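What follows is a single structure, and I will ask about it in a moment.
Every protein chain but one is kept in place in this view of the complex.
By written order: A and B. Residues from 1 in each chain.
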Amino acid sequence: MVAMDARAAVKRARLSIRRKRLRGLAIAAPFVLPGFALACVFTLYPTLFNIRVSLSSYHIVQRSMTWVGLENFTELFTDRGGRISLAIRNNFLYAIVTTPFILLFGLVFAVMINSLKRFRVFFRTCFYLPVITSWVIVGNVFAYMFNPGGAGLVNYALVDILGIMEDYVPWLQRTWTANAVIWILGIWKNIGWSMIVYLAGLQGVPADLYEASGIEGAGRARQFISITAPMLKNTTFYVLVNMIIGSFGVFVQVLMLTGGNPRGTTSVLQYLLYDKSFNLFEFGQGAAIGVITAILVLITTIVMNRVFRTEGGRVE
Amino acid sequence: MNRRAGRLVFMLTLITSTFVFIVPFLFMVGNSFEEFSYVLPNPPRLLPSRVSFAAYSHVLSQSDLPRSALNSVIITSAATLFTALIASLSAYGFARIDFWGREPLFRVYLAALMIPGFLGIIPQFLVLQSMGASSSGLIGTKAGLVLLYVGAGVCGNTFFLRGYMQALPKELEEAVLIDGGGHMTTFLRVMLPLALPSIGTLAIFCLQGTWEEFFSAKVILGGVQKNITLPVMIQSLKGAHLTRWEWIFAASILAQIPMIILFGFFQKRFVVAGIAEGAVKG
Partner (left out) sequence: MKKVFTIALALITLASFRCNASAEETPVTITFWHTYGDAEAPVIDELIVPMFEAVNPGLKVEAVRQSGDFNQMLVAALGAGVVPDAARVDITKTSAYAKLGGIVAMDEIEGFAALKDAVLEGPLSTNLWNGRYYGLPLNTSCKAAVVNLEQMRALGFNGAPATMEEFIAAAMEKAPGEYKLSVSGLGDWDMYPYFWLFGGALTDEGFTKASGYLDSAASVDAIKAIQQMHDGGVFTIRDVDGTPDAWDGINSQYAMFFEGPWYPFSDSVVPATIPSYNGRSVSIVGGENIVIFSGSDEKEAAFTFARFMLSEEAQLKLLEVGVLPALKSCVESEAVRNDPKWSVYMNQLSSAKSRILTPQASTVEQLWSDAMSMIFLEGADVWETLAMTAAEIDYELAK
């Protein structure tokens, strides 16, 4: 008797759980479903499609795939030019070099502008200008500014006006100067964004904290170190994560400035993907690069979570 | 005295860095007044040798510019509107409704954020082609591009807004639910007004991103001249062999103006305030 009852109760409970689930889904559907359908069609399906392509030889016109296993991956890593390793190296270098500058200058400019009483809008807009300017436009302008000869604004300024350097530098034609220009463009384009986020973060620092310290006669620098900086920890974390993850998406700079030259030493993953797919028609290898990128981002995210978890933040 | 000197140094530093920062724009503006026979001047000029709007009147006289500007306005506003709508609905669902499979699904959304952007262009292209009646489907149509923008951004935007919505106090909506109102009522009456600053932030970012987007716009619309957007149009001014740089600069500046106005107007209200509300708070 007791056992029967229990079984019936379990059954009833199961039924009610199922019913509850369905009801929950029905309630959530109008909210979640439109987005979900779009995500399926434009993000999830393309992703699965690409994983499949990365394991195939893909014939784009016939839309047929022949299974080749990991061949695309092995071809990428055994290529004599070593373009994939160079690209991965450059992606990490880009993240490591640009992020600190973006953080530092974003913070400095935000604090400076925040302490202004007038012209805030003007300065904010100036620093935000690169953010809202199309990559295509800034790519064109930078290509011209870093022209190899005296017609380049940078060479002209450094050699003819300031006299800092003896000779014109072929910025975009040498591996390291070209990488430097790619970094500079990345830093320049993103500082405004980091500044805005820091400005927002600064609004969250209660004014009475400053007042209290002002009475104690703390200097500005002192104030910054002991009050402002700790309050901005989460902001910093937010900018940091966005910039590092964003580093894996670098593409237009390379396309417009160097095309990966010389010899793929300024290439990055996204550019290589583009080059393989659209110029060399190696769609399988292109998709494989996409998969590799996704794996690298995943690993980076996990590592960042580990490193910063103690700090209280968390990358979702 | 000391204080005033400090102030002076401070302002000088700020003005100098601002100047260095906007040099590329000064360069662009200065050179848009010039006339080049396909090569930029050597030595380069930051200040123009003349003030002439010839390049501006040239690009404005091309029927392509006003038309592609209109296309950009239509596509950008539609994409922004639908993005804001769908992302806020979806974020509300993930933040406030406890439905079966919510967490795993959300993880899938997060994972999707790690996938590099245009890798999907060929399958997305196939999807758009399979929609609609004609053989090319939605390829070459504004609707197709809008759909692609909204769809490709849905995971990230849901993630962005969910954070804000979770942070809002629950008491208010509980009152509505107790009064017998459903989730839709709560969403419309309580959540939307409260989350408006952050939705505004999302909208501004979406607006900017869509306005300047080149790659997808080029691939989806590039074959139908009457539907191309501004960035595609500007890039097409770049010839195979010869480029009139002053035209490109002039068109670029014109394309920039709406975004500058928009940002100048909304920066305090949405951009700064919206971010402050959510993400950067503990």
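Simple rule for what comes next: contacts are C-beta pairs under 8 Å (C-beta built on N, C-alpha and C of every residue); 3 or more make two chains touch, one makes a residue touch a chain.
All of these numbers come straight from a predicted model, not from anything done at the bench.
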Contact with the hidden chain (one of B:S32, B:S90, B:N227 or B:S252): B:N227
Hidden-chain contact residue, picked from the options B:L14, B:M28, B:L65 or B:I139: B:I139
Touch criterion as defined above, residue of B:M28, B:A78, B:V176 or B:V190 at the omitted chain: B:A78
Of B:Y109, B:F125 or B:F205, the one touching the omitted chain in the full complex: B:F125
Interface residues of subunit A (partner: the chain not displayed): 33-34, 37-38, 40-41, 45, 59-63, 80-81, 147-151, 167-171, 173-174, 261-264, 274, 277-281
Where the missing chain touches subunit B, by residue: 37-40, 42, 78, 82, 86, 121-122, 125-143, 146-147, 150, 218-219, 222-225, 227, 232, 235-242, 244
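The rule is short, and it goes like this: only the chains that are shown with their structure count from here on.
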Whole-Å separation of chain centres (CA-atom averages), subunit A against subunit B: 16
Interface residues, subunit B side, partner subunit A - complex: 10, 13-14, 17-18, 21-25, 27-28, 39-44, 46, 86-87, 89-90, 92-94, 97-102, 105, 108-120, 122-124, 126-127, 147-148, 150-152, 154-155, 158-159, 182-184, 187, 208, 211-212, 214, 231, 234-235, 238, 245, 248, 252, 255-256, 259-260, 263-264, 267-268, 271-276, 279-282
Subunit B-facing residues of subunit A, complex: 21, 24-25, 27-28, 30-32, 34-36, 38-39, 41-47, 49-50, 60, 63, 109, 112-113, 116, 121, 123-138, 140-142, 144-145, 147, 149-153, 156, 160, 188, 191, 196-197, 199-201, 203-204, 234-235, 238, 245, 248-249, 251-252, 269-270, 273-274, 277, 283, 286-287, 290, 293-294, 297-298, 301, 312, 316
